[in-house]
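Not every chain of the complex is shown here; the ones you see sit where they belong.
Read from first to last, the chains carry the letters A, B and C; within each, the first residue is number 1.
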Amino acid sequence: MTETALRTDASRRKFSLDMRALSPFLALIVLAIAGALINPDFLTASNILNVVTRSAFIAIIAVGATFVISGGGLDLSVGSMAALVAGVMILTLNWLGAPGVSTLALGMLVAVSLGAACGLANGLIVTFGRIEPFIVTLGTMGIFRSLVIWLAAGGTITMRNSELRELYRPVYFGDIAGVPVPIIAFVVVAAIGALILYKTSFGRHVIALGSNEDVARYSGVPIWRVRTLTYVIQGICVGIAILIYVPRLGSATPTTGLLWELQAITAVVIGGTALRGGLGRVWGTVAGAIILELVANIMVLSNFVSEFLVGAVQGAIIIIAMLVQRSLQRGR
Amino acid sequence: QQKSVTIGVSIPAATHGWTGGVVYHAQETAKALEKAYPGLKVVVKTSPDGASQANALDDLSAQKIDALVVLPFNSDELTNPVNEVKKRGTFITVVDRGLKDPSIQDIYVAGNNPEFGRVAGKYFVDNLKQGNVVIFRGIPTVIDEERVTNFEKALQGSGVKVIDKQYANWNRDDAFRVMQDYLSKHPKIDAVWASDDDMALGVMEAIRQAKRDDVKFVLGGAGMKDIVKRVMDGDKMTPANVSYPPAMISTAMYVTAGQFFANAPMRGTYVINAELITKDNAKNHYFPNSPF
Amino acid sequence: MSGISLDLQAGEVHAVIGENGAGKSTLMRILSGHLTPTKGSLHLDGQPISFSGPVEAEGKGIVLVHQEILLAQDLTVAQNLFLGRELRRYGFVDDRAMRERTRAVLDELGVSIDPDRVVGRLSIADRQLVQIARALLVPHKVVAFDEPTAVLTPIEAESLFQIIRRLRSQGVAVLYISHRLNEVKVVADRVTVLRDGRLITTRDIEGLEPLEMARLMVGRDMSKLYPEKPATASDQTILTVRDMSVPGYVENASFKLRRGEILGFGGLIGAGRTELFEGLVGLRPSQGAVTLDGTKVHFSDAREAMAAGVVYLSEDRKGKGLLLQQNLRVNLTLAALEKFTRGSFIDVAGEERTLDEAIKDFDIRTRRRDLLAGQLSGGNQQKLLLAKMMLIEPRIVIIDEPTRGVDIGTKEQIYRFIASLAEQGRSVIVISSEMQELIGLCHRVVVMRNGQVAGEVEQADLSEDAIVYLATGVHEERAAEIAAGHV
C-alpha cells in the first residue's frame, strides 16, 4: 500500500539529507574550480594555504555559532567580543611584561576566560531575561565594542614587547609538518565541536532544544543550562579564535572583528545548519567559512571586476551558491 | 568677570586608528581647555555616519552652543546641517574635510587630502622611478577618492605603474588579506602604497610571511607613532610616511577657544598640510604619548 | 496504499475505520485534493474531476476537517475561520460580519468560544471545534471528518453528531473517520474498513456491531479490550498531594496514590487535570504539599521529578512529547540520556539496541528504523512516547490521555502495558476523558470539575453515571442521558 509510497519517500528524504550535508563541500569544490579557471595562481599551494589559514578565525567562531544557532539562538556580538578579548589579552600581556611561555599561557587563559564570561553574560540575559537573542546580543555587541574603544582610548592596542611577539608569532605563522598552525587549530576545534554536538548528551540536548523547546522541557532537559552553555561555548570559541588572531598582527583596533558576526552566521547557514534551530552541521560550517574566504580571494585574484563592484559579485556568488545547493537538494 | 562659553565638538566616531586618534585628541584638548579657561565648557560628540552627525549637530545646537568645531563626515552631506547651526549665530570651525560652501565657516583648519595623494605619488616617482605598484584603498569615501585620484595623477607620465587596487577599509586585517592575495597574484611588486598606517602594518606582515624580496618599500600615511619611529630608525621597508595628524582637531579647538578668550578674534584658514616624513624630519612628527 | 474504491452517496454518513497507519487520513487527503494519487480517478456527481489543491476542492464543495489542527496560532478564531476567504467591505476586511458569522456557526455547534480569542490560547478541544466550524462555513457537498471527536467532550461530541445528522438530511455526503467504534455505530450508515492501505470491506451499519468492526480492522478477535485489573493495589500510600493549586487552573486539589495502583483522573476536558499534574512535576508554577514516600518534595522542573521517579507523559504528543523532526532513536533516549553515556559520550550502539528492544516490546510498527518521529502514525507515536518515558524506570507514571487518537488494537496493547506496570509494583495515574477507559482500567477514579476535585469513585462504584455526575455536577438522570448518547 503506502509501502511503495513510503519507501520512495523515505529514501528520497535519505538522499536529500545526504545532499544537504554534502552540498557545502560540493559548492566549495565548484568554487575552487572556478577560481582555478579565473587565475592559475589560485591553485598554488601558498595561495590555498593562505586562504584556508585566513578562514581559521571565522571558522572557529562559526563552530561556536553552530551551537548557538542549532539550539535555536543567535549571537550578533561575536565580532565585538573578539575585539574586546583581543584588546584585553594584549593589555594583559603588556602588563605582565616578561617575555616567556608562562606569560603567553597566562594571556591565553585570560583570553579564553574572558570569552567564556562574555558568552555567559549573553546566555544569562537571554535565558533569564527571556529577551530575543537578537536584541540581547545586539546590545552586548554595542557594549563590547565600546569597551574596546575605551580601552584603546580610541587608538590601537598593540603588543609592546617585541620579544614576546616573536615568541608568539609561530602560533599564526608557524606550521606543523607543513600544515599551518591555524588550520590545525580549526580542525581540532571543529573536531571537538562535532564530538560535543553529535556524541555527548549535552549536544543532543542542544538539538532537542532547537527542535522544540517544550518537548525538551517535558523530557527533563535542563533547558536553561543548555541554552546558557551554548553561548558560553560560543564565547570560548571566540577566545580561541583570538589566540591565533593576536600573533598575526599583534594588535587590536576598534575595527577588529567588524562584521565577523555576519560572516560567522553566513558560514553556518551555508554549511547547512538551519537558522530556526534543531539541526547543526559542524563540518559544513567549516566549509562555509572557507567558502566565504575563497570568494573574497577569487575577487582579488580576478581582473574582471572593478574594485567598486567586488561586494556585488561577492553577494551574487553567495546567493548563487545557495541556489545551486538548494536545487541539488531538491533535484532528485 | 567670568565669561561662560560652550563649545560643541562634533567628530566621526572612533571606527579606525585615525578617527580614534581624533577622538582622543578632542577629549584631551577638551579637558585641557576647560582647565585653562574657567567658564568654558567643551562638549565632544561622535557620530558613526553622516546622517547621525547631522542629528548630533541638531542636538548640540539644542544645548545652545556658542561655537562649533566640526570634522565633517562628508563634505557634501554636512554642508547644510552645519549651515543650519551657523544660522543660529554659532561660530563655526571646520576641520579637515572642507564644506561645499566655504562662506559658512569662520575658521578652517584644513587637512588636505588631494595633497596627501599627491605627496605620496611624488615620492613613488622620485624614489622608485619605475616599477609596479599596488594600491590599498580605505573605506569608500570622498577622502579616499581624492587621495587615490591624486596619487594616480601624480604618477602620470612616470615609469611607475599601478597594477592593482582594492579596498581594505583602513583596516589591518583586511590589508593583510588583500596583500596576501596580491602576492599570490603578482609575481613582481616593486612597492606598495598602503595609503594609511594601519593598512601598512597589515601589508608588511603579509610580505614578511611570504618572504618576498621584490617589494622595496611600503608607504603608509597619517603618521602613526610606530611607523614614524621606524622611519626615524631608518627601517628599509618604511623609508617615509605622509603626515596627516589627527591632532589637527586640537589645533582647531585651541583657535576656537582663542576666539572667545584671547583678545584677537581668529578667522581664516590654517592649513595642516600633508607633509612627507623622512628620516630627516621624523623627529618633528614623533609623539610617543599619543595613542595613535 | 493501493486499489481502494469507495462510493459516497448523497445523504449518507460513511465511516472509514482502520488501524493507525492504515491509510485513512491519506485516503481523505486524496479526496480533498491535498495529495494526488498515482493511479485512479475521482467522480463527483457522475463527472470525472480532479483538483490541483485543497482550495479547488473546496470550491467544488469538498471540505475536510483535518486530524491535525491546522489553524494559525496567532490569529483569532474568527480570523482563522475566514482565512483565505475573508469577507470584505469597501475593500477592507469586514471583521464585524466575520465575527457574527463565526458566532453563528459556533452557536450551531453548541459551543461558546469567543470569536476574538487567539487560537493559540484555546484548549485542544476548542481548536478542534473551530476547525469543524471552519469546514462548515463554505457550501459543501462532501464533508470529511478525520477523528473529530478525539478531543471533544461528550456534550460537544453530541452536538457534532446532531450537525452531522443535519448535514445528512440536507443531502450532504459525510465521510467520517474515528477510532471510537461506538460512535461509528451511532452516526454511520455504512462503514468501510481499511487495513494496511487496502480495502477490506464496505458494509451497512445494520447488523455491524463494534466488536465485529474491531475484528475487521485488526484481523483478530477484540472482545477483551481491558486486561484483568492487577490485584497489586496495596494499602501503602506512595504519593500524597494536599491542597495543590496551579494559579489560573487548579485550586486546592488533594489526593493519595497507592503503590501498585492504577488511579484514574476523570472529568471533562478543561477540568484542569493536565495542569494539576504539570504543576505537580514542575512544568508549571504550583503550590501545595507533596509527600513522596514519606518525604516532602517540591519539583521545580521535570528533571527533578524524573530523578525522584515520577514521569509525566503529555497529552500533546506532537507539541510536547516527541521531536517530530528527529529520528526514533534520538526521541527514544532523550529523557534518559545519562543511561546511554559511556564516559562522556553517547553509546549509539546501546541506543540502537534499546530502540530494537523498544520496537519489539512496544510493538512500534514502522517499516524503517530511520523514520522521523513525525512520520509515525498516531498510535505508534504514543507507543514511542511510552517507551521513551519507561527508560527512566519510574515509580510513578502519569499518562495524560493515553489512547487519544489510537486504534483499538493499539489501545488494548497500551492497556495491557499499563496493567503490567502496576503488576511490577509501580503506580500509574491515567488521565482520560473516556469514561469507559477509566472504568475498565482503574482501581479508583478521582473526578475533577472546574479546577477542583469533585469527588472520588472506588472500584466497586465505578460507573459512567457516577463519573459524569461528578464531572458535570448535572443531576444523575440528565447525566445518564448525556452518557447514553455517547461512547
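Criterion: a contact is a pair of C-beta atoms (placed from the backbone, for glycine too) under 8 Å apart; a residue touches a chain by one contact, two chains touch by 3 or more.
What you see is a predicted model, and the numbers here were worked out from it, not measured in a lab.
This file describes a complex whose protein chains occur as A x2, B x1, C x1.
We adopt the following convention: only the chains that are shown with their structure count from here on.
Viewed as a network of touching protein chains, the structure reduces to a simple linear path. Averaging C-alpha coordinates per chain places the centre of chain A 44 Å away from that of chain C. If you average the CA atoms of chain B and of chain C, the two centres end up 72 Å from each other. Touching two or more other chains at once is no residue of chain B.
Of all residues in chain A, those touching chain C in their complex are 1-7, 10, 13-14, 195, 199-201, 204-205, 207-208, 211-212, 214-222, 278-279. Interface residues of chain B, counted against chain A in their complex, comprise 14-17, 19-24, 27, 137, 140, 164-167, 169-173, 176-178, 180-182, 184-185, 198, 201-202, 205, 209-210, 224, 226, 290-292. If you check the complex, the residues on chain A that touch chain B are 39, 41-42, 44, 46-47, 50, 54, 149, 152-156, 158, 173, 248-249, 251, 253-256, 258, 296-297, 300-301, 307-308, 310.
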